[in-house]
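Removed from the display is one protein chain of the complex; every other protein chain stays in position.
Per-chain residue numbering starts at 1, and chain names A, B and C are given in the order in which the chains are listed.
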Amino acid sequence: MQHHTVLKVAAKLLLPFILLFALYVQFHGDFGPGGGFQAGVIFGAGIILYALVFGTGHARAVVPPGAVRAAAALGVLLYTGVGVASLLLGANFLDYGILAADPVAGQHLGILLVELGVGLTVTAVMILLFYAFAGVEGAETDRAVANRDGAERAAAERAVADRGGASRAGPDWTSTS
Amino acid sequence: MPSLIDLAAGACLLGGAAFLLVGAIGLVRLPDFFTRVHATGIIDTMGMGLTLIGLILLAGWSLPSVKLVLILGFMLLTGPTATHALAKAALHGRLDPLSGRPPEPPSSSA
Amino acid sequence: MPPAVIEHLILVSLLALMTVTAGAIALTRSLFAAAMLFGIFSLLSAAVFVVLDAVDVAFTEAAVGAGISTILMLATLARTNARQRAGPRLRPGPLALAAGLVLLLAWASSDRPRFAAPEAPANLHVAPRYLQEGPRETGVPNVVTAVLASYRGYDTLGEVTVIFTAGIGVLALLGLGGGARRD
Partner (left out) sequence: MTGAAALAVLAAMGITLIRALRGPTLYDRVLAVNSFGTLTVLLIALHGFLTERPEFLDIALLYALINFIGTVAVLKFFEYGDLGATGSTED
C-alpha cells in the first residue's frame, strides 16, 4: 500500500494505543471486562494491522514466525506449568491458593499467570493464522492481482461503453496514485 | 430547572442524532458511491462528534469522560482516514467517478 | 419514556436487524457481500450482549468480530472463489427441516424459565456461591475472571489447548508461508 500515505500515518498513530489497550485489557481483566483471550485477540489484531499497512515482510522482521510458533506453545506451557507447580507444592492441579503464603494472594497470582498464558497463546495463534493465510508472496499474489485487474478493467470499460462514449472519462483519475 | 450544562448536553445529543439520521438517509438516497462518501462523512464526524460531546457534558469530570474523549479522538482519526482510503481505493479500482458505475458485475443480493 | 422501555425497544430492534442481516447472508451469492454482512452481524450481536449486561461476552465478540474474523474471511476469499456456485436458491427439503426445527425450538422454549429468573436452575446450583464468595476467595473483583481462571480453570485450560491445536492444524495445512514453499 505504498501510495496510502494517510493510511500509513493513521496506522502509525493508532498502533501504540492498540497495543497499550491490549495490555490494559490483559492486566485490568481482574477489575473490569476483559482478560487474556480478549487481550490476545487485540494484540494480535494490532500486529496484523502493522502487517497489512507496512507489508508482511516488515511484520515478519518485527515478529518472526519462529517466535510466534514458540509463543503459542509457551502460553499453554505456562498455564499447565502453574497447575503443575501447585501440584508439586502439595495442592490439587490448578489450585492456586498454595502459590503464596496467603491463599487470596496465591489465587490472585495464579489467575494473573494463567491469564498471561491464555493471552500469549491467543496472540501467537492469531498472528500465526494471519501469516499462514496471507503470508504467501510471489507468484500466487501476482496471479491474483492480474485476475482482479483484468476483471475490473473489463467491467469499467463496459460501464463507460454503457454510457455511450469513453470521452467522459476525463482526467486520468487512476494516475493520482 | 435543568442546569445550563444539561441543556447544552441535550442540545448536543439532539443535534448529533439529527446529523446521524441525515447521514444515514443520505447514504441510502444519494445516487452513487462518491456522493455517498459525503453522507458517511456526516455520520463519522458531525453526528459522532456531537453525540460524544453531549455525553462528555453529561458525564462531567470523571473517568467515563476521559474514555469518551479518547473514543472521540480515535474515531476522528480513523473515520475520515477509512473513508478517504476507501474513496481512493474506489478510484484506483477504476470505479468511474462521474457515473459511479461498478467495477465488476454487481452482486445479486437480497 | 422510562429507560426500561427504551432498553427493551433497543433489544427488540437489534434482534430484528440481526434477523434481517442473517437472512441476507443466507440469500446472497457474493461471498464478499456475505463477509461484509457478517461484520454487521457481529457488531449487532456485540450490541445485544451489551444490552443483556454480558460485558465480557460483548468484549470478546467486539475483539474477535472487529479485529480478526473479517480479516480471516477475506484471507480465505483471496485463496478461493469470491462467488458461490449457482444452484437452486430455495431447496424445499432443507427449508422444511429448518422450519420444523425452529417450530420445535419455539415450542420447547415455552417451558423455559423466565429470562434471568432467580429461581432458574442455572442460578441455583453453584452460581450463588461464586457470586458471594468469589471476590473474597480469589481477591478478584470481576467475577467472570474469577470463574473462568480459577473455579473453571480446567475448562479454560481446555479452551487454550483447543486454540493451540487449531493453530497447529492450520500450520500443518498451510505452513507459515515464509521462504520456500514445499508444495
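Please note the rule applied: a residue touches a chain if its C-beta (ideal position, glycine included) is under 8 Å from a C-beta of that chain, and two chains touch if they have at least 3 such contacts.
Note that the structure is predicted; figures quoted are calculated from it, not measured.
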Message: By the document's own contact criterion, which visible chains does the hidden chain reach in the full complex?
response: A, B, C
Statement: Of A:T56, A:S86 or A:T121, the residue that touches the missing chain is A:T56
Field: Residue touching the undisplayed chain, where the options are C:V50, C:A120 or C:I168
entry: C:V50
- request: Could you list which residues of subunit C touch the chain missing from the display?
  value: 1, 3, 6-7, 9-10, 13-14, 17, 20-21, 24, 32-33, 36-37, 39-40, 43-44, 46-47, 50-51, 53, 55, 58-59, 62-63, 66-67, 70-71, 74-75, 77-78, 177
Task: Considering the whole complex rather than only what is displayed, give the residues of subunit A touching the chain that is not shown.
output: 1-2, 4, 7, 10-11, 14, 17-18, 21, 25, 32-34, 42, 45-46, 48-49, 52-58, 130, 133-137, 140-141, 144-145, 147-148
Message: Tell me which stretches of subunit B touch the chain missing from the display.
response: 9-10, 13-14, 16-18, 20-21, 23-25, 27-28, 33, 36-37, 40, 43-44, 47-48, 51-52, 54-55, 58-59, 62-64, 67-68, 70-71, 74-75, 78-79, 81-83, 85-86, 89-90, 92-93, 95, 100, 102-104, 106-107, 109-110
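As a working rule, only the chains that are shown with their structure count from here on.
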- prompt: Measuring from the mean C-alpha position of subunit A to the mean C-alpha position of subunit B, what distance in angstrom results?
  reply: 26
Message: Which stretch or stretches of subunit C touch subunit A in the complex?
response: 55-56, 58-60, 63-64, 66-68, 71-72, 75-76, 78-79, 136-142, 144-146, 148-150, 153-154, 156-157, 159-161, 163-164, 166-167, 170-171, 173-178, 181
Subunit B partner contacts - residues on subunit A that touch it in the complex: 3-4, 6-7, 10, 13-14, 17, 151-153, 155-156, 159-160, 162-163, 168-170, 173-174, 176-177
Subunit C-facing residues of subunit A, complex: 25, 29-38, 41-42, 44-45, 48, 52, 60, 65, 68-69, 72-73, 75-76, 79-80, 83, 93-94, 96, 103-105, 107-108, 110-111, 114-115, 117-118, 121-122, 124-126, 128-137, 144
